[in-house]
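All protein chains of the complex are present and in place, except for one that has been dropped.
Let's turn to chain A:
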Amino acid sequence: MFELIGIPPQALFGQLLLGLINGAFYAMLSLGLAVIFGLLNVINFTHGAQYMMGAFAAWLLLTVLGIPFWAALVLAPIIVGFTGVLIERLLLRRIYHLDHLYGFLLTFGLALIIEGVFRWKWGSSGQPYDNPIPGGVNLGFMFLPYYRGWVVIASLVICLATWYAIERTRLGAYLRAATENPTLVRAFGINVPRMITLTYAFGVGLAALAGVLAAPIQQVSALMGTNLVLVVFAVVVIGGMGSIMGSILTGFGLGLIEGLTKVAYPPASNIVIFVVMALVLLVKPAGLFGRTK
């Protein structure tokens, strides 16, 4: 079997696939964060907890109600998105006029509370979730599990559909305009407060959808979003706060860089994204795709 720069292709492509799958989750989560930050100006630190809630919702739907994965894929984001409506209406709405720091502290506190409640109720150890598409295919240079391939394709479709909706539709134009001047958009007859609520719910729903997709790959546990959210914040900063396409491209790109680092120099794989973040901030403080105001 041939080798690429001294690395067996099975190892290289295996890690690249893992990187792509991680990138898919980074992209979906950072996309939700970017959408929320763009319109609400809130750094939603609850995002990791909401990703975990999506996975738990799918697990509970299956174990308690017997609802299978494919139905949970639709139901769980709606359920968790509805909790987003409550959070926005009852809490976030009160702090929009304050500094970013208050939004950050509020959502950080909420994340701790949500994760604490789930850990108290179901413990820290992971709950298994059956793979809905078992098996895989041998591509010659690597073995591709069907489910993992499906996750990459599904997240790409979701990300591109979200980008299209925001950049190419009338509803997206309302969102982009409200990001710039919500007062004027409202004076045109658009119910901006309701749009803000629904945007937050959509971002939260995206996080939950990523959680459902992650459930069969990872163990469903109360802390599954804690570490991930730090990486996702780095992705958003590198892509440019509020940039939709920046989040998607950076999410997948950094997943691949992380995968390659695991092959080339495994000890650096946990920090490579943060090194990239530091370098990007030095050269382009607004991020690769962000616009300076």
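Just so it is clear, a residue touches a chain if its C-beta (ideal position, glycine included) is under 8 Å from a C-beta of that chain, and two chains touch if they have at least 3 such contacts; residues count from 1.
Criterion: contacts and distances are computed from a predicted model.
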Original post:
What name does the UniProt record list for the absent chain among "Peptidoglycan-associated lipoprotein", "Glycine--tRNA ligase beta subunit", "Cytochrome c oxidase subunit IIa family protein" or "ABC transporter ATP-binding protein"?
Top reply: "ABC transporter ATP-binding protein"
**OP:** For the chain that's not shown, point to the residue among A:82, A:164, A:188 or A:265 touching it.
**Re:** A:188
Original post:
Residues on chain A that touch the omitted chain in the whole complex?
Top reply: 170, 173-174, 176-177, 179-181, 183-192
